[in-house]
Structures are given as structure tokens and as C-alpha cells.
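Other chains of the complex are left out, but the ones given are in their true place.
The letters A and B name the chains in turn, as written, and every chain counts its residues from 1.
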Amino acid sequence: MSARETATATTPSQSTPQFGPAAYRNRPGRPAVTVGIVGATGYAGGELVRLLLNHPNVKLVGLYGRNRDNVPVADSHPHLRESGLLIDQAVPEADAVFTALPHGVAAGMAAEIVGRGSALLDIGPDFRLHDPADYPTWYKFDHPAPELLAQAVYGLPELHRDEMRAAAGRPVTVVGLPGCYPTATILTLAPLARAGLIADLAVDAKSGVSGAGREARADLLFSEVNESVKAYGLFNHRHTAEMEQELQQQGELGPLASRDANPGVATVDFLPHLIPMTRGILTSCHVRTTRPVSQSELDALYAEAYSDEPFVKVMAEPPSTKHVFGSNLCRICVKVDPRSGRVLAIGAIDNLVKGAAGQAVQALNVVFGLPETTGLEQYPLAP
Amino acid sequence: MSARETATATTPSQSTPQFGPAAYRNRPGRPAVTVGIVGATGYAGGELVRLLLNHPNVKLVGLYGRNRDNVPVADSHPHLRESGLLIDQAVPEADAVFTALPHGVAAGMAAEIVGRGSALLDIGPDFRLHDPADYPTWYKFDHPAPELLAQAVYGLPELHRDEMRAAAGRPVTVVGLPGCYPTATILTLAPLARAGLIADLAVDAKSGVSGAGREARADLLFSEVNESVKAYGLFNHRHTAEMEQELQQQGELGPLASRDANPGVATVDFLPHLIPMTRGILTSCHVRTTRPVSQSELDALYAEAYSDEPFVKVMAEPPSTKHVFGSNLCRICVKVDPRSGRVLAIGAIDNLVKGAAGQAVQALNVVFGLPETTGLEQYPLAP
């Protein structure tokens, strides 16, 4: 019996649960999707609250914070003071529960959440990697719920929309939402990967500091980060695993696999940088192609992939993160060098929106059958 | 007879000129090298003034600014107000004349300057590229002084120290000082290039905004640059030519040359980015090696190259630009990925010091036989 069948057997199959996609579909009038957030005090959690407060089909019914007992959300997020919301330590009973937690924590709470029928949408990494063995390798913990992991779908709607819809029809709905770097990088490279064009690849990404979270760390103090740039996470950034999983699924990364060190294993050369800004990720992908390509071929590939996507915008000029700030957009520019034949594919997102909370709302919309842009129509905010 | 006529009449051969390295060497007591700056109102010029004010063996005898008539330097550089220096439009008569000018301008003034015996140290690009044909290609102008260009030496002391010393012994001394991106990138890659290890290469660099100069441009306004990052100059940044010239001279960039688009032409895949900080360049060089290398081999290569260099520091951790800020240091970290065998070589400089004015002072020291660190001993300033 497979892990998935096991999981199905142990969930409330006989009757429709009180919460979750099925319950929502059966509810007369569909007044609103009830939503809870576990881990509302960090940056991604706060951004999610902000977006959901603006969502016309959602009712926020619970914000969970460890050891909090009806503490105003304003204590964590002064900008949301007027919402009047409170944070407590009851796991929310809701159609959808978002988790925004340190790695390993959501996996431990998942059974309780899905046991009520709630759809689990995890902003953290606990349900992103399909192979449980990747967790000890990249995250240094053994996955406590491999049977739930087996049912999880990778929540990047532009690549997995149908799987996400299908997951909503199952008794257990778990969405592992992509990391910020993978979101930008996978969207930027997917058309090339799908066309089998990637022979070699260097992904050089730059992130604002909010991506590092809200923990009081001396290396994230303003005085340390301001007026400085550095690379970090050389060769071992955890998001590498996601990029490899998804890009390999998109297409044959053939020549990438023929590493001298590890023949047969395709790897992504991923180097993240911390730069002195709060929000935004720019990923610059240096691609050696498997064969010569023309600009018009690239343009056609990307138009085909994204012209119907509401949140992915292909542009003729390299994007600035400023022009996606506060929005769920991913702006992409792809160019072939007439001199060398190399291809540059550059993508920009707001790491807290399309890279976290906005994508989570987009996934909610997909799972609950709402128009995908609901609550996410805001234009970017500049300057 | 004016000073200019005298200088011109007596140049080269017949007698020792009044100014320049030879004159300085023959001067009894060697009180100070007299120095002038043409183009003192920009950022590189201002930084050069600041450094030279602190140089114990230099006497600043003239600051040239177009259409300026004894204007206080404080009008351009309020931080240097207490120097009391003035800017006027007389080309300085001095042992060394620095030029910090838009491309094409220094080349037009060069004959006048070297005609007096002065050593010309050009911070701009007019004497960096050895092949005159590169100027119309990359800079869109025909070089007006190819005979001087033929005598110019590329002023990166760590690679061309002996040539620079030799140039000081010739009647005409012209130093084409490296650009900011090439300084960081060439120093970061030279040991790999020299060892013939570079099979393929992506150079992904990030610069502070001062590198774009001081012209009033709407795209460089604080409100546009702050809280944003973007790539620019795709495939056509002028500094690419320098990197290709110097890296190819260091060693065989073999596989690099076999581009599909242009067989036989080695190219560097260089992508610069503008990030929201004032000073600093970080260059991240993604290298596919020609053969497997170990970390200890890399360490040995870089130690051999740089252990005696006063300004190049090889480190075990990736450098932050904050830790070179205000200094002439170049910090480098080179690492091999145990998983893929790829090599990352990362370098950090202050673009206005080692990338411009500091390197200019270092070159001055080399050309005039002063200890190379004179006037450049300052530690970086942090935070």
C-alpha cells in the first residue's frame, strides 16, 4: 500500500469534513473561505495578513502565534494596527490554514490541520521537496510526515495549476509553496528547460534582507547590511534543491548532469547575494544553450509560456525589482548575446509577495476555485 | 617663452624635461612629486584629491576643471572644503598628471601633457585597450592618438608592475588605469586564467551607484535606485573589452573561444548590476574548469599569486564590500563546489579606491619609485 493510499485511509473519508475545499464547495452561498494563519508574526505572515485583509472572498478566523494569548497583531505588525486582529495559540479551524514557520515545524503540525479537512498551504519548506531523503540532506531533519509529503503538490500555479486543482478534490490537500529564489528562478528558466535548451547554467541571485526573516541577528543589523553586498550560502543554499527538482522535471538538463565530480547528477550552480534593500529578488541566469538560438525563438518560447499568465510578464528590457514591489508580478527578460550565443534570462519578483504571501494567496484561489487574481490585483508601488 | 613652449621644444631625447619621472629622479633631495589632476570635479577626481592630500610625498599643484576660474574645490566636494584648493582651467604642469574625464577627452589632451615630460595616468578608458580598433567598437570613437596608445601600459600593478616601471624610464610615460569592474574581476580570475583552468565563465557583478558617475541623470536619482536592483549593459558593457584583453593575456581561455556564434573568439559573459549603495563592487565569477581542481590546489594558486601583494587579500569566507570600503584592498574568496566541481571566485573592492583613485595613486607610486603603499595605508572604514 503506497504512502498516499495510507494517508487516504486515515483521513475522514466517510463524511465530508467541516472545513476545507470540499466543505467550502458544498456550503450554500459560498460566503467566504475561512482562513487561518499559523506563524503570523514574521514578515511573510504579516504580508499574508495584509493581503488577506484585502481579499473579498476570505474571512480571517484565526492567527496563531506560539505562547501568545490574544495579543494584538499590532505588536508584531504596527502597520496593521487598524485591523484590530489578535494573535493566540489556538490552531485555527478554517477551510484553509497557512503555515509560515521555521523548517520542520509545519510538518509536525500538519496532521492536526489536515485532520480537520483544512487545506494546508505551507509557506515554509516542509512540503516542497518530493523526496523525503532530501530533507536530511538539505534541511538537516528527518521529515516527520512522509505520508503527507507524498500527497503534497508544489504550489507554483504557473507550472502545477492542474495538480493543485486536483489536490483540492482529495481528502487531504497539502500545498508546499515555493521558496522565494526558486519562484523567481524557475519561472525565469522554465521555458528554456522545457525546450531542452539548457546546457549549462549559473544562477546568480540578489535578495533584499526581508528574505532572511525577522530574527534578531547581528549580521542583519542595518549598520551591517547597509552600504554592502556579499554572497552567502555557497554551494549549500537550501533553495538549490527545489530548483533542481523543478527544472529537471521541466525538461532534460542534459549536459548539466555530466559533472566531473558527480557524473549523472544534474546540479544548479546557485549563488545568492544579500543586498541593501528590504524587498525584492533579482535572479540573473547565465545559460549556455544546447544549440544556437535566435532572439525570435526565445521571444516565441516565452510568449507561448506566459502570454496567458496574469502574473508573469515578459519584457524587452531587464526588469528592476522596484517595478514589482508590493505586487504579485514576476517580470522576465530573456536575451541572446549576438557575440557569444549565450543566453541571459533575468527575473524579478517581490520576495514577500510572489515569493511568499502573494503566491500563497494565488494558490488559495486555485485550490478554492476562485478567480486566480482575486485579492492580488494591486499594481506595484513605485517609487 | 612660455612654459608650454619650453616643454614642447625640449621634449624627449635631447635633454631631460622639466617634469616627469626622469626629472623627479634627477631632482636633488626629491622633495615631492608634483601632481596635477584634470577632471577633479567628478567622484573619482574628488577621491583622488582626498587621497593625495594624505600622501606624504606628493604636492598637488593644479586641479583642472573646464570653464572654471579659481573656483573652490568645495563647490564640487564640500567634504574637502578645508583643503582650500582651487580649480581652474590651466592644464597642470607637474611630474604626474591624472586625467579623470569622459572617454575620448583625455586622448585629445594627452600629447600636450606628455609633451612636457609629465607622466600621464588616465583614470578614464582612453589608454586601456591596446588595439585602437577596439575604441570604435566599444566606445564609438576613433582613437585620436594611436601612437601614444601604443606606448601605454595597462596600469594594474599586480599584473603589470614591471611594465609600469619600464614605462617610467621612457620619454613618454602613459598609464591606462583599469576600469572598476575589470580591476575586481581580473584580480579575482588571474590565477585561474594563468593556470589555464577557465573553460567557461560567467561574470556577474554588482556595483554601487557612484560607479555611474556624477551626471544628473533621472535614472540615478535616489528615489529610482533605492530599494531596487537591476541588470544593465547586457552584452555591451565597455569594460568587457578590458576583461577579455587581460584575461586572454594571462592564459589560454581555450574552451571559451569556441563560441557557436563566433568560433575562435573568446568572450567573457559579463553582466553588471546596479544596487542601492554608493560605493563598492562585488564580482561573482562562476567558472567551469578545464579539469577537476581541489580546494587545496586553488588555495595554493591564489597564495602564490597574492601572498606578497599588499592590497590583494585572499580569504576563506566570501567578502563583503563593507570590509573594503574606503581602502585600496581587493578581497578575494575562491571555492570549489564539492558537489559539481564548479569554481566560484568572488572579489570585492571599493570602486572609487582600488577601482579608480586608489589604484591611480598606487600606479603613481610604482612609476615614481615610491613604496607602493604610500598614502594608501588606511584600513577600511566600517560600519
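Going forward, a residue touches a chain if its C-beta (ideal position, glycine included) is under 8 Å from a C-beta of that chain, and two chains touch if they have at least 3 such contacts.
Note that this is a predicted model, so its numbers are computed, not measured.
Depicted are 2 of the identical subunits; the complete assembly encoded in this structure file consists of 4 such copies.
Here, only the chains that are shown with their structure count from here on.
Between the CA-based centres of chain A and chain B the separation comes to 43 Å, rounded to the whole angstrom. Interface of chain B with chain A (complex): residues 200, 202, 204, 206, 208, 223-224, 226-232, 234-235, 259-262, 265, 267, 269, 271, 273, 275-280, 282, 284, 286, 288, 291-292, 318-323, 325, 335, 337-342, 344, 346, 348, 383.
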